[in-house]
Every structure is written in C-alpha cells, then in structure tokens.
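With one protein chain withheld, the remaining protein chains of the complex are depicted in position.
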C-alpha cells in the first residue's frame, strides 16, 4: 500500500518538473531530465550522502517507467493539466509525507543520529525541487516561500517521539507521514508561513 | 587506441569549458575549474551515483595533466581558436561517442539494468556540459537545443542490440561509439532536432 502511494508522489513530482521545464521552453530531453530530477533528485542526494550506492532508482526501475509515462502523458495533455491542480496538490503532499518518512528510516538503518535522520527525510522530500530550480536557473522556491520543509521537519520529529511508545512500526510510519501531510494542508489552507526575519 | 581517442574528447571538452568561462570573464582559477568540470564532470557524477569512488580522475592523473595543458594553451591561443572550430567539433563528437560507451560499460560492470547503463552513458557524455552551464549561471544548453543526448541514447541502444550478436566486445565498443558519432554528425548536418512539444 505504501508502495502505491510512493508512486503517486513520484507522479506528482514528475508532473511538477514537466510543467516547470515547459515554462522554460525546454526540449523533450530537457523536460525528461527535469521531470526525473524533481521526482528522484532528493532521494538520490540522500543516498549519495549516506553512501548507499548505486542509488535507489538504479536498482528499482519502476521509478524510471513511472517518470517516462508521466512525462509523455503530461506533455500530451498539458492543456488539460489545470483541471487536475487540486489532485496534483494532494498527490504532491502525499509524496512529501512518504518521502520524508522513507528518508528518516534510511537514516535510522544507516545508524545515524535522529537529527541527521530528520535532515535526510527533509532532504528526500524537498531537494528534488531544489535541484529542479537550479537546473532551471531559479533561486529554489522552497528557500523563499516555504510551506514544505517545516512540515517535513515536524513529521520527522513526530516519528522519533512516537517511536518511543509501544506501537507497531507501521503505525509510526503512517502517523508521522500523516503529520507531514496534515501540517502542509493546514499551512496552505490558513496561509501559515515561517516567521519573517525581515521587517 | 581507444585511450588516445578518449584524450581527444577530454581536450575538446576542456576547450569548450575554457571558452565559456572566458565569455563570462572568469579569472584563471575559474577558467581552470570550468575546464575541468566540463571534461570530467559527467564521469564524476556517474561514478558517484554508482558508488565507484574515489572517482576516476583521482586515480588516473592523465586527465588532470591534459586539462591543465589544454587550459593554458587555449588561453594563450584563444584568438586563434576559431580556426579550429571544425576540428574541435569533430573532437567533441568523438569524445561523446567514447564517453557514452565507457559509461555504458561501467554500468554493466556494476551489474545494472541496460536502461540504467544507457542513462549512465548519456550522463557521462552530457553532464559535464550541464554542470559547466550551471556554474556559469545558464540554463544548460543541452536542455534547449539538443543534438547531443539523443545520439548517446541511440548509441547506447545499439550497444545492447549488437552485444547479443556473436561478435567481439571490441567490435561492440567501436560500432556503438561510431553510431553516436554518425547520428550526431548527421543531426548537425541536416539540422535535425527533437520533435517540438510546443506549437
């Protein structure tokens, strides 16, 4: 079940990559690369930094297939993608929830400190978009109007808090993933952002 | 023999880096870094992603020496480099042919799926230029007017197609490298590009 949800996240991330690449008038190859980087870039950076290589999309081809199909369908139906905006936002939010918890657990498996695990979870969920923006010659959107990373950090903290309770590992996974999703949905709904450091 | 050709590719890539860096008015250090990144960046990314570290230019110093000499000669004779445009284009094309096949074979040695191997070959040949463009604050040229990556992908496909035939490994190497070179030369000669996704 988690797996199918992971695919939803990959689809949402790939679509967001395609849309940004098209707005930059890239060609087919550029669009495909930007879609891939948005979908798997965060996890790739995480894997490289902890030394888990070859990185995961090289070992599980499903990501590649999903990205290829998503890219072509998005290009084909790009004039209709606007109707999907709400579903996409939901997929994207589910995606960051799952990516965060998967990243946290990869850190735990590598024997790293909880703080580092939370950083890895946030990186998994957010840095695909960062690399996308750099390749598109933009300051990463997440560094300016953030409703993403804080949700991941809170979800990561939740993971370690409830892991101490006598509950099943799957429950820990689901609850902390849901926390990311709910925090993000609430933040967008009520236009909550980080306290400004500017006057 | 392959080795000498590999050096031709490194020279062509380094020269292209120097020219871009000069057009950005970088200083000597910047020019050297951009030349190096263009020449070995794609292979470095490939090595990091599959976990083959220390990356190859750290173990074989010939790349460093070639890049150093090329950089200084290019700066010295930069007003004359225009006369070499045709040779450079040929070197560059030979370079991507070789880099592609070397990348594909590295993937095979790491036990990866053919699709991933082709991606690694393309990455080896193309991502030095991508990193160069990012460091120079440009949207990578290869994402906009592509005559590069498709040639690499076709060459990679060829590799796996003829590998099934009862032919020598060297023949497989040579033919698929030549396919990259011929496809690129034809694409440039007849101004073939990817089908546009824009109307």
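Structural remarks
Note that the chains take the letters A and B in the order they are written out, and that residue 1 is the start of every chain.
The criterion applied here is as follows: a residue touches a chain if its C-beta (ideal position, glycine included) is under 8 Å from a C-beta of that chain, and two chains touch if they have at least 3 such contacts.
No experiment lies behind these values; they were computed from the predicted model shown.
Only one of A:19, A:48, A:157 or A:178 touches the absent chain when the whole complex is considered: A:48. For the chain missing from the display, the contacting residue among A:68, A:134 or A:157 is A:134, taking the whole complex into account. The chain omitted from view is touched by exactly one of B:12, B:34 or B:98, namely B:34. Not every partner is drawn; the one left out touches chain A at residues 48-51, 110, 112-113, 115-116, 119, 130, 134, 137-140, 142-146, 149-150, 193-198. Residues of chain B that touch the chain left out of the display are 21-22, 24-31, 33-34, 44, 48, 51, 53-55, 58-59, 61, 64, 75, 134-137.
We take it that only the chains that are shown with their structure count from here on.
Centroids of chain A and chain B (each the mean of its C-alpha atoms) stand 30 Å apart.
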